[in-house]
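What follows is a short report on a single structure.
One protein chain is absent from this view; the other protein chains keep their places.
Coming up: subunit A.
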Amino acid sequence: MSIARRHRRPLPGFGISLGLGTAWLGVVVLLPLAALALRAVGLGTDGWLRAIGDSRVQAALELSFGAALLAAFIAALVGALVAWVVVRYRFPGRRLLDALVDLPFALPTAVAGIALTAIYAPNGSVGRLFAEHDIKIAYATPGIVIALVFIGLPFAVRTLQPVLETLGREQEEAAASLGASRFTTLRRVIVPELLPALLTGFSLAFARGLGEYGSVIFIAGNLPFKTEIAPLLITIRLEEYDYDGAVAIAALLLVASFACLLAINAIPALLSHGKRSDG
């Protein structure tokens, strides 16, 4: 099959490019991940449950999953707003706003972390306003969520944007001509079309937020049982030479990342199933 194909497309370098590409993937990514996977399997179910059952680990996992979920939800909402405005409206500074969306991709996480902390700390420009009302943002859960929204926002915007751009006006026109109000059109026509992209953006933001380290550890405060995220606890276990403890948490995060990747790949198929017959 592949040989026949190559005869029809006489392009050079299939063997060498596939070989080098796969070898590079194997050495740089798969070999390290295999080391973790084997070590995790070596723990056995009992060892894994014992390590995960630790109350400090439980608290860190709850915080990490909870904050990442909330942040992904906020990022999806704000991202939808920004994507909508950038695609649908024309206003001065629109292209600049669009360019700004990529900043969290490009800004190193440690830089974002100290900047967000300086802003939201009790003596910071924004944190001060909240400190007057005894609300803590930095060194508390809200700060963690803000850092994760910052990290996740571009994923939401950049998955929604192409879908919004190709979303035909015809369906909206049809809905309007049938007497639907703008709100009904939004609810019945636009939102269902955007749903797969919204869910993909949400999953990407969640996956990234769950493992995020650099931007969070500065703003989190890192108090065990309170503001200690799971990735930080991995590094702490490592420093204590508790490799099994570190591996147990890491394995759980890795499985969660795999689940997210699977979900992202399955979302379009699941949602479009039976909806479109004409493809």
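Keep in mind that, in the parts below, a residue touches a chain if its C-beta (ideal position, glycine included) is under 8 Å from a C-beta of that chain, and two chains touch if they have at least 3 such contacts; residues count from 1.
What we mean here is this: contacts and distances are computed from a predicted model.
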item	value
Which of "Sulfate ABC transporter permease subunit CysW", "Serine protease", "Transcriptional regulator, PadR family" or "NADH-quinone oxidoreductase subunit K" matches, in UniProt, the chain that is not displayed	"Sulfate ABC transporter permease subunit CysW"
Residue of A:41, A:110 or A:135 in touch with the missing chain, whole complex considered	A:110
Subunit A, residues in touch with the chain not shown (by the definition above)	2, 5-6, 9-14, 16-18, 20-22, 24-25, 28-33, 35-36, 39, 78, 81-82, 84-86, 89, 91, 93, 95, 97, 99-112, 114-116, 118-119, 125-126, 146, 149-150, 153-155, 158-159, 162, 169, 172-173, 176-177, 180-182, 185, 200, 204, 207-208, 210-214, 218, 231-232, 234-235, 238, 243, 246-247, 250, 253-254, 257-258, 260-261, 265
